[in-house]
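All protein chains but one are shown at their positions in the complex.
On to subunit A.
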Amino acid sequence: MRPVDLLRHLSFVVAVAEERHFGRAAARLGMAQPPLSQGLRRLEARLGVVLFDRGPGGVAPTAAGRDLLPRARALLEDAEALARAAARHADAARLLRLGVVADLGPATTARLAARAAAVTGLRVAPTVTTTVALVDAVSDGTLDVAVVAHPTVLESARGGPVVALPTAVLLPAGHPAAGPGPVVLRALRGLALATAPRAHAPAAHDLLLDTLDTRGCPASAAGAASPAEALALVATGAAFALTADPGLGADGVARREPAGAPVPFRVRVVHRDGVPDGVVDALAGVLREGA
């Protein structure tokens, strides 16, 4: 007896039971009618039971056929689920899920993604969001690697290198401190600091405010959920911002170096166990180019 491809033949059973007609079932399966009929007979021979009554008025499942139909459907659905799950695994092996904290800006994010793709040969799926969300995603395995604000609680993510990026001061162009040359931070008293809300990265946020306080600029924070919001607040004249993104700017916004010691925006590469070789160092390398 020729071997029976059980799943394929069960799909014949389901199609014929639903269409009640060999011709329509064959059309639906994209095959000719004779091999469909022969296939069903072989399955019936193999199972030792007649599944369909073939009469002049059409084709209908027997009592045994009606009983076995739900099991046939369940097997086919399970087989599809198995194939989908296998495809997901195969897809994941070709995919690097990269997270980048929003403060770094689009150009740096693009450089990080491009370098990660070049180093690993994988398709890179980038995500841009908050530090806390990125660390949670790396911790629960939905991201492979991320560049986040430092310091931050790492949960169960692995900590890689820390890079201190220099920041520029963005201030309203009409502000007295916006003359030529570096800006003394103390001169920004009275302006709010437009920065990501504290909940986005509590420890880094607190450290930044403490650093400004130490430098004579005890600023109150105005929550800006994105660099665009921070820039908009600066443009209104109400706030200043510190940015590590060399491209962030707008009309009415002056960009200056901070006078004295730099005010770093510290970032850290965090990753899950088993991240592809070289990707952590490659990302740190991109960041150091900006440091």
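Operating definition for what follows: a contact is a pair of C-beta atoms (placed from the backbone, for glycine too) under 8 Å apart; a residue touches a chain by one contact, two chains touch by 3 or more; residues count from 1.
Everything that follows uses one rule, which is that contacts and distances are computed from a predicted model.
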Omitted chain (choose from "Extracellular solute-binding protein", "Protein-export membrane protein SecF", "Serine hydrolase" or "Flagellar basal-body rod protein FlgC") - UniProt protein name: "Serine hydrolase"
Per the touch definition above, residue among A:53, A:140 or A:155 touching the missing chain: A:155
From A:67, A:91, A:140 or A:206, residue that would touch the chain that is not displayed: A:206
Contact with the hidden chain (one of A:31, A:47, A:117 or A:164): A:164
Sites on subunit A contacted by the missing partner chain, in the whole complex: 132, 150-155, 159, 162, 164, 199, 202-204, 206-207, 210, 264, 266, 268
